[in-house]
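Quick one: this structure, given as structure tokens, is what I'll be asking you about.
For subunit A:
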Amino acid sequence: MVEIKNLYKKFGKFEVLKGISLSLTPGKVVAILGPNGSGKTTLIKSILGLVIPTSGEIIVNGESVKNSYTYRRFIGYMPQVAVFPENLRLKELISMLVDIRKESYNPEIEREFIDRFKLHKYMDKKVKTFSGGTKQKVSALITFMFDPKIYFLDEPTVGLDPISSSFLKDKIRQEVNRDKLVVLTSHIMGEVEEIADEIVFLLEGKVYIQGSVSEVIKQSGEKNLERAIAKLMEKEYNGQTA
Partner candidate 1 sequence: MGKLLKYEFYNMFRNKWIIFYFLFFLLLTSTLFYFSKEPAKVAATLLQMVILVIPLVSLILGTIFMYDSRNFIELLLSQPIDRRSIYIAKYTATSLSLGLAFVLGVFIPYILFLTGVEGSKEYFLFFSLLVSGLFITFIFIAFAFLIAVIFEEKVKGFGASLLLWLYMTLIYDGIILFITIYFRDYPLEKPVLILSILNPVDIARIFVILQLDISALLGYTGVLFKQFFDTIMGKVISLGVMVVWTFIPLMAGLWQFRKKDF
Partner candidate 2 sequence: MGLWLSLPLILLFFTLSAKGETITVCPECKIKSIKKAIDLAKDGDTILIKKGVYKEGNILIKKSIKLIGENYPVIDGEKKYEVITVKANNVVIKGLVIQNSGKSDIEDLAGVKFFRTKNCRIENCIIKNNFWGIYFAASKNGVIKNNIVDGPAKIEYLKSAFGQTIETNFGNGIHLWHCKNMLVEGNHIKEHRDGIYFEFVKNSTIINNVSEKNLRYGLHFMFSHKDNYINNVFRQNGAGVAVMYTKHVYMANNRFEYNWGASSYGILLKEIYDSYMFHNVFYKNTTGIFADNTNRTVIKENDFIENGWAVRIWANSQDNLFKHNNFIANTFNITTNSFQNPNKYEENYWSDYKGFDLNRDGIGDVPYRPVSLFGYFTENYPQSIILSRSFFIYLLDITERMFPMLIPSKLVDERPLMERYRW
């Protein structure tokens, strides 16, 4: 569903992605992990078209990403920090997005999210006055309500209370069961272990390890994902100092 071939990205002199090739198939939660600056966000943004790759090819749902925007009708994206137009009320933000992206909009999902996140009382308030957690909920709502085929969730549960967080994680699992592809990043390894099927570990702009969660844990010989990942990162640090 998402095919990445030999992807490079330079920001000025700084090369962030150094030849990434990946193949992501639907029906899975794929967690992209790696130390800070390993290129996780750049990779996701490249797929979304927010970052223009230096070279390489990205194919989403059979369509090349280059100079195209129509493929994004399959995609839902939750950025790390959600900020919305200053002067819009929540109601207006939602209706605006529905207005400009009609395709596969699902009012059922919208209603469910509003109920579960208790967003009713915010509908007539300006988005800029919301707390970080509320903004995150809004971000989740506007991502899920278009019922996309592919989700990119950058730190989706940051700032959410446990109830909302659990709901969101349940939603993610449900979506995967509906044969969707969910790509996420997270710093909470417990969470990754809980919901991810597959892990892509990036190191210095390259895919260091790709495999199922259990495989990765098994390979490292540690008892859980957090320790497994920590061990991988330590290697990198040692590698650097050596």
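What we mean here is this: contacts are C-beta pairs under 8 Å (C-beta built on N, C-alpha and C of every residue); 3 or more make two chains touch, one makes a residue touch a chain; residues count from 1.
Inclusion criterion for the candidates: all candidates are chains of the complex that A comes from, given by their letters.
Everything quoted here is computed from the prediction, not taken from an experiment.
Trainee: All of 1 or 2 sit in the same complex as subunit A; which one actually touches it?
Mentor: It is candidate 1 that touches subunit A.
Trainee: Using the touch definition from the top, list the residues of subunit A that touch candidate 1 in their complex.
Mentor: That would be residues 11, 45, 48-52, 69-73, 75, 77, 79, 81-88, 92, 96-97, 99-101, 103, 152 of subunit A.
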